[in-house]
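Here it is, the structure in full.
In this view, the complex is presented without one of its protein chains, the others remaining in place.
Note that the chains are named A, B, C, D, E, F and G in the order they appear, and that numbering of residues resets to 1 at the start of each chain.
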Amino acid sequence: MASQDTKNNRSPMQDETPHSALSREHSCIVSNHTLLDHGRPQRTGCPEVIFCEGKTPAQVASIFQEMINTHGECLGTRASKEHYDAVQKAVPNVRFNTDARTLIFDDSNKKKIGCVLVINAGTSDHCVAEEAAQTAEFLGSNVLRHFDCGVAGVHRALHAAKDFTKASAIVAVAGMDGALPTVVAGLSPAPVIAVPTSVGYGTGLGGVAALMTMLNGCAPGVSVVNIDNGFGAGYQAHIINAMAHHNR
Amino acid sequence: MASQDTKNNRSPMQDETPHSALSREHSCIVSNHTLLDHGRPQRTGCPEVIFCEGKTPAQVASIFQEMINTHGECLGTRASKEHYDAVQKAVPNVRFNTDARTLIFDDSNKKKIGCVLVINAGTSDHCVAEEAAQTAEFLGSNVLRHFDCGVAGVHRALHAAKDFTKASAIVAVAGMDGALPTVVAGLSPAPVIAVPTSVGYGTGLGGVAALMTMLNGCAPGVSVVNIDNGFGAGYQAHIINAMAHHNR
Amino acid sequence: MASQDTKNNRSPMQDETPHSALSREHSCIVSNHTLLDHGRPQRTGCPEVIFCEGKTPAQVASIFQEMINTHGECLGTRASKEHYDAVQKAVPNVRFNTDARTLIFDDSNKKKIGCVLVINAGTSDHCVAEEAAQTAEFLGSNVLRHFDCGVAGVHRALHAAKDFTKASAIVAVAGMDGALPTVVAGLSPAPVIAVPTSVGYGTGLGGVAALMTMLNGCAPGVSVVNIDNGFGAGYQAHIINAMAHHNR
Amino acid sequence: MASQDTKNNRSPMQDETPHSALSREHSCIVSNHTLLDHGRPQRTGCPEVIFCEGKTPAQVASIFQEMINTHGECLGTRASKEHYDAVQKAVPNVRFNTDARTLIFDDSNKKKIGCVLVINAGTSDHCVAEEAAQTAEFLGSNVLRHFDCGVAGVHRALHAAKDFTKASAIVAVAGMDGALPTVVAGLSPAPVIAVPTSVGYGTGLGGVAALMTMLNGCAPGVSVVNIDNGFGAGYQAHIINAMAHHNR
Amino acid sequence: MASQDTKNNRSPMQDETPHSALSREHSCIVSNHTLLDHGRPQRTGCPEVIFCEGKTPAQVASIFQEMINTHGECLGTRASKEHYDAVQKAVPNVRFNTDARTLIFDDSNKKKIGCVLVINAGTSDHCVAEEAAQTAEFLGSNVLRHFDCGVAGVHRALHAAKDFTKASAIVAVAGMDGALPTVVAGLSPAPVIAVPTSVGYGTGLGGVAALMTMLNGCAPGVSVVNIDNGFGAGYQAHIINAMAHHNR
Amino acid sequence: MASQDTKNNRSPMQDETPHSALSREHSCIVSNHTLLDHGRPQRTGCPEVIFCEGKTPAQVASIFQEMINTHGECLGTRASKEHYDAVQKAVPNVRFNTDARTLIFDDSNKKKIGCVLVINAGTSDHCVAEEAAQTAEFLGSNVLRHFDCGVAGVHRALHAAKDFTKASAIVAVAGMDGALPTVVAGLSPAPVIAVPTSVGYGTGLGGVAALMTMLNGCAPGVSVVNIDNGFGAGYQAHIINAMAHHNR
Amino acid sequence: MASQDTKNNRSPMQDETPHSALSREHSCIVSNHTLLDHGRPQRTGCPEVIFCEGKTPAQVASIFQEMINTHGECLGTRASKEHYDAVQKAVPNVRFNTDARTLIFDDSNKKKIGCVLVINAGTSDHCVAEEAAQTAEFLGSNVLRHFDCGVAGVHRALHAAKDFTKASAIVAVAGMDGALPTVVAGLSPAPVIAVPTSVGYGTGLGGVAALMTMLNGCAPGVSVVNIDNGFGAGYQAHIINAMAHHNR
Partner (left out) sequence: MASQDTKNNRSPMQDETPHSALSREHSCIVSNHTLLDHGRPQRTGCPEVIFCEGKTPAQVASIFQEMINTHGECLGTRASKEHYDAVQKAVPNVRFNTDARTLIFDDSNKKKIGCVLVINAGTSDHCVAEEAAQTAEFLGSNVLRHFDCGVAGVHRALHAAKDFTKASAIVAVAGMDGALPTVVAGLSPAPVIAVPTSVGYGTGLGGVAALMTMLNGCAPGVSVVNIDNGFGAGYQAHIINAMAHHNR
């Protein structure tokens, strides 16, 4: 494919493609307020993921069952112990990670591909980093973890750098000063997905300081997701990794 | 490589790798204030890029020559006509794109790989989108452009969607409401790099509104760069594309 | 009536009209701190509505009785179960909607007019959307609901678009990226009242991100109310609908 | 039409309506960066409007001609004298309002309908208010103006109130404290579209103070557009007025 | 020099050097962390007032006794029921106002002077307004109250205006849109002290919207105190009133 | 007058007072956009003041003449040399203060009363402080100036303190840290009107830092006006001074 | 050592020093998420300090033991009673300061040096000031305390000034208006480390107002740490004091 600009030859009258892309949708009404989007895997390569916070345990359990019936696997994020208890009654083999707050039912025979590296700055960033790691693993990536590598003791990030070339994508998680992703991107050929965390106090402003640091980092090769959004970073890192291993 | 956690078997005493990674550096002093980082390609796969804004034409010209002598190519961003005039005296074949404000001297025989798709929302986002496109092309990606596809007339984004599966990475540029990347990510398997632009007025707050929209988008598969940072998005999209085509 | 500018012939000495408009007021002291404004229906076409949050159950109950005695109907918003219990003792037929948090006593024989369409983006926006719907119904509008239509799966908004021409006014409710109203306004001839919700986390900043998206939307035909203000949007949509059906 | 909830009987497989709505589009490429949306009048009842700021005089002139050829009328906003000069060469009868910064070519025989009332708080809000008035008139509404009615001398708003019942929609424009729309809405049965202006200094923060006042107003029946967005308010007021006079 | 705490051996009585105004000071150490400023009445005309929030009931009680011993009267603000219980044991005649959260022990024979008028916008502003009223009364002013006079029904403020000429200073309290003080100042010869309250939600931002409205009001004769600072407004209004009645 | 609450005996039907207060108004249309409020002196004790910024020299000149014809005096603020030149042609004796940017035509025989003290922190605050001083003098107060008294050399404020008891009201002007008003209020019986200035850089945020300091000051007896609003402070100080000298 | 610029003669190939500085590191894995940095004292002169908030009592206890085994002393900050109970079981002589929330085990024979002066503005700042004092004492400095010296009664800061020349570094702690450090720095030859506290309400914004005051202070010789960061200020003051007494 050439880098030519397609603007000149687009014919707005023939826009059949997007509609066929959408007509592949098979939506399904689960509860009173929720409409599952079963066409997502065909459009985007990944099934819908359940954001549990704000849903009742019963709602989460019924969505889980519907998802597993259709796709054979399901990931729930921001889950509580109560969500876990309700789901487990219907899906006994579901696993709950109390740090990452993930609920996972997956196919253990699915072969994992490539490598996503997850690195964080400090103990307090652990839960967000683990959410990223769990997400990437659920979606099908191998995950390599380097935790507690903040730049206040920069030798720790340097130590981890020996693994940077192994990864197709790196998730870098940091709160407070948020400086880790810049240092990592300066040492790595892989794209870095930065996650600010709400760790800290005072002018940390619930993660806004770290977010701003990351958006203003001097090293190219960094893009950023929302504060505490470990799921979003793990998802983005996985689809990059999948691109690199021809497995969408 | 397995997804095992490396924490338990890391031995902090043997951290020889990062230092050797750094000892590959060959820095070079160009002007009074600038130290070029010629080791970057070995560490990260891409040469250093010159941010021209705030540098004098003479400084930019001397850095350009030094870069071309070492690497055979050079990209300058945020360049003015004055920068162009100074560089052209030393490097006659340099090209200046007035929309993207890029200065480019590259090797025309370099084979381009894969596909980066650049989509923007409106006329006013054109310059930032073109900076992204120029950057990705310079670094070695084929680029496919879809411009003026804002969601106020959503059929335009749907029309472009027929090309989304061709791309390894998508750059989505939007100001004002910044809603385009969410719509694109819901229709595409490729990772989306979102760029907010400072287009707009009033509560647009110079792009902060669009930035916040993008960070809070409901579709996974989006990560964000700084306001107006077309270069950063084109760079990130290229290294993802390069990952997908084994060409780092 | 012509579009002539009235500035030249206004005579400030004869401003009898506003005072007669105000002298129609019949205020009524209910509790120690509250003065009911029984003249509102004559001035604005709608009776006063009770904002329950921050008032004691006993205060709400006594205001409800006073309102029903005078107007034969009453709407309370942001009500709790405790408010409901207190009101129900005095007004047995009052209805409580736990999602919308509305307390309603109305005249079931009142004929409803026209059509207000309420659309929301996701499950978490349901309560605010339902408050808008309950408000418009109480005031006398027919209401058509389309829920869970966020732009991350843009086919859902397109599906709802077939009903847009039926409505005199549309309430569009969305949190997180807040992109729904722009897409709706691009597909509809009716005015859109946008409601940002405080759903989300991190840089969502309690709804400010969605609010800014909506204020900066590229499609004309959108105006915005305060974060989570479903009542205000339902009220505004109703008076537009009433304008369109000559029933003020 | 009944107020029944359509959720239970929607069949996502039959979403033929939105696509036919979109297939009515007839887009047209004018310049290198712009794609006109000639299907807008069919979808939304109003033709596209040209935001001139940031476009060259030549671009604006060519868009104007294309619009007039297709629709017989055209409105440009945020126009400068240079825009006017370029358009006038091609369209001699175009009118330029230096206060409102509007460029208008319309059909003088079009009958105007109903009434939009435009009220502002002070001299400095005049230009934004006039942009709203010009927009509503161009789109086909009669407009009644009440200027310099700020609440620091509240008798001025009371005086204007005698005309409030004549209007189907009111545009209330105010900078600094932004208190006018609340007072107007408390005295009027028509919906109020509030426009904050960037007039003021210090903590006015370029209109953010007035915007916040308006979003937090105590009177229902107010919705808000972006700072200085006179066009958006005039457009919204017109489509409400058109709804009320069966003329879409 | 040792690291010993110098608090115990500092002798506040010997600070003769500073200034004649300051040498009138007689400070008194009450608890471990607090140093009472008994010289305040001589410098500023009013005794120190106790901000109870954040102090233990026992601390407040001991400060109260010390203050009464020296001055014969004492005012505590932001007091809780627990503070009241502790103080009442030592000072049986202390009065607790649950709305204003004030603790007052005063000399009932003190003659009150002049007139401070306190006006508020809505029911929810009552507590802050009452704190202002209690403060001004304690310090020695007559107080005239007009409550629930928000500008959404502007006739209520107009009604109160008949009393504006009776006052030497007006305290105007409002949350949400904060528009009341501007309207009051436009109708009154007395200086207006405006108090924004944290009432409201969404973009009210805990009172910042009302504060900004008040700072940007178009009518001169308004100055503003911190959000919810009823005490500060009542104090300021009293010293203005005292200025006007030669009774400092 | 007693401190009794008027709520219980107010009869909303008899609200004749405010209307008579308003019917005393005699407005006058000067230019196309401006309506003078000649009833202000009767309502508030002070004539309208002209905010020149944003008005043309011709507009200012015509307003000046109209004001002088009616009231015999006039004050313009934020005036430029161009405003002065235009006014001087019509009103030869008008005076222009280039620091305060005031245009003044007054009656030199008017007797000045009492004392307003104006104190500022540093050289850069001079213009705002002088605007306050000119305003208070024009309105009829004697003014005592203490300039360059910032708390970084706290002996300067202590030196000025010897005059604090002479004043009925103090205007304290400060930028940067904005700490001066707190120190002044702790040493003075008179009410302090604090004016933050936009002097400074970086986190000064155009005066917001100083504003926040002043709103959070620990000493009671301070109220605040908008950033750089010397006029507002001088006006407020004058009406307090006038209250204290029975001369409204 | 001369003040010559080292830029011209730095040879990037010989950067052996930093690596040897880092190779002195001896890290130690304590818990699952934490990696102690035992090389810190050699690099920076001070051992690592434990931030207890967010760690379980068991985690804190095991880290304490590991630290004491290696260094013979340990400081924990932001500790709760639960942390204390857990540590005390393993380290009976640990001391808990409930105001400062510090856990300290130190060598009582260590000789303290020089002088750090800690001054605060009000009762509510006590805990943060005491954290600074405890930190500086633990690290080896003599500490002189002056508490409750806010500038609202400026004679208190003047009184403390007699000790300013005794100190090598001053920690100045203030909330609300944050004006104390400026006044102190204007009276002292020692560097001032300013600590804003989150004391206050309304526009205090959790300490941001005080922070901004301190960053914009007019007196040089002030630098600032994060809101409520007493530990950081005590640490910084100690290392300055240590510099002055040749005891690193």
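Rule of thumb we're sticking to: contacts are C-beta pairs under 8 Å (C-beta built on N, C-alpha and C of every residue); 3 or more make two chains touch, one makes a residue touch a chain.
Source: prediction; values computed, not measured.
Chain A residues in contact with the hidden partner, per the touch definition given at the top, are 121-122, 150-154, 157-158, 176-179, 182-183, 185-187, 200, 202-205, 208-210, 212-219.
Residue-level contact of chain F with the missing chain is found at 112, 115, 123-124, 126, 137, 141-148, 153-156, 158-159, 163, 166, 199, 201-204. For chain B, the list of residues touching the undisplayed chain reads 22, 25, 27, 33-35, 37, 39-40, 54-55, 196, 198, 206-208, 211, 226-229.
The rule is simple: only the chains that are shown with their structure count from here on.
Least step count on the touch graph, chain B to chain E: 2. A count of contacting C-beta pairs for A-B and for B-D identifies A-B as the more extensively joined pair.
Look at where the CA atoms of chain D average out and do the same for chain F: the two points lie 38 Å apart. Counting only residues that touch two or more partner chains, chain E has 18-19, 22, 147, 153-155, 158, 185-187, 202-204, 208, 211, 215-216, 226-227.
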